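Yeah, one chain of the complex is gone here, protein chain that is, but the others are all in their spots.
Note that the chains are named A and B in the order they appear, and that numbering of residues resets to 1 at the start of each chain.
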Amino acid sequence: MSKTTKWLLAVAGVLIIIFSLQFNLQADDEKEEKHPEVDFTQSCMECHKEVTPDIVRDWEKSKHGVMNFGCYMCHGDGQVEFYRKPSTETCLSCHTGEPVDARKGGNLQCFSCHNGHSLKFHQ
Amino acid sequence: MPIAGIVVMTDEREIQTVYNRLSAHELITTYGIHQDNYIVAVIETDSLRQLEELIDSLRNSNEAILGIYPAYINFEDEVFDNSKPVIEDVQGNSPNTD
Partner (left out) sequence: MGLTRREFIKTSAAAAAAASLGTSLIPGAASQLFADSTKWHKSVCRFCGTGCGVMVGERDGKVVAVKGDNLNTINKGHLCVKGFYLHKIVYSDTRLKHPMIKKDGKFQRVSWDEALNFVAERFNSIRKQYGPDALAFYGSGQAETEETYMANKLYKGCIGTNNMEGNPRLCMASAVGGYLTSLGLDEPVGTYDDIEQAEFFMLIGSNTAECHPILFERIIRRKHQNPNVKILIIDPRKTPTDQITDLHLFPKPGYDLAILHAMARIIIKEGYADEQFIKENVVFKDNKKDLTFEEYKQFLEKYTPEYAANDSGVPAEDIVAAARMFGRAKTAMSMWTMGINQRTRGVWANNLITNLHLLTGKIGKPGCDSFSLTGQPNACGGVREGGGLCHLLPAHRSVKNPKHREEVAKVWDVPVSNIQPKPGKHTIAMFEALNKGEIKGIFILCTNPAQSLPNAAKYRKGLEEQFVVVSESFFPTATTKYADVVLPAAFWTEKEGVYGCTERRSQYMPKIVEPLGEARWDAFILRDLAIRMGFKKEFEKYKTAEDIWNEYISLTKGKDMDLSGATYRRLKKVRGLRWPVPSEDHPGTYKRYVQGDPLFDELPREKKKGRWIYFYGKPEGKAVVWARPDKGPEEPTDEDYPFALTTGRVLEHWHTATMTGAVPELNRAVPKAYVEIHPEDAKRLKISNKDQVVIETRRGSLKIEARVIDRPEPGTLFVPWHWEEWMINNLTIDAFDPGSKEPEYKVCAARIKKA
């Protein structure tokens, strides 16, 4: 067997493993992608000020907090849509003005570098 | 000069340390932490043999590394003249190096 073929087989095997892993991950995520039952006549902020005060404080001090980009912008309304871990896609609707250089830092999922609430860089 | 794109599955608690170590390696460029326990990285070596050796050594060097999965290899330099605009991926018809 040629080296390349070996590589190919190895990679194919790995891909299968990863895809099945992915499937599991998704299955897990689905469980988590549900917001606990809440009173939908109050806003996200009213409740989260009490249940996750640190996160709200981080957010308030962030640029998003200053502009009042609320929880729902990334996490959905909690009823029709809810994302426990928001995707980078949401960011891109606004952050079109300062394109991220794909070669700098190399890490280009927004939340890999930016803390989602304080928006500060990790590290 | 082969170039390989790899996914490094890592213990979630140790991932930042592993990430920093990989980033510091002169043959490795890191591309972020994903889904809490995966690191995406690219390895550049002089030969395929060196590539395999490096992957093996990484696998055995740190308990926090749970697995290394190559997803892409390019070794056109070993076959083609650089001027030819050929980029291969594992799913395409890779040139046979033997």
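Definition applied: contacts are C-beta pairs under 8 Å (C-beta built on N, C-alpha and C of every residue); 3 or more make two chains touch, one makes a residue touch a chain.
None of the values given here were measured: they were computed from a predicted structure.
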- Can you pull out the displayed chains that the omitted chain is in contact with? A, B
- Note on the structure: Omitted-chain footprint on subunit B covers residues 3-7, 29, 31-32, 34-35, 38, 40-42, 44, 69-74, 76, 82, 87, 89-90
- Note on the structure: Even though one chain is not shown, subunit A touches it at residues 14-15, 18, 22, 40-45, 66-73, 76-81, 87-89, 91-100, 102-103, 106, 108-110
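Note that only the chains that are shown with their structure count from here on.
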- Item | Geometric centre distance via CA averages, subunit B-subunit A, whole Å | 25
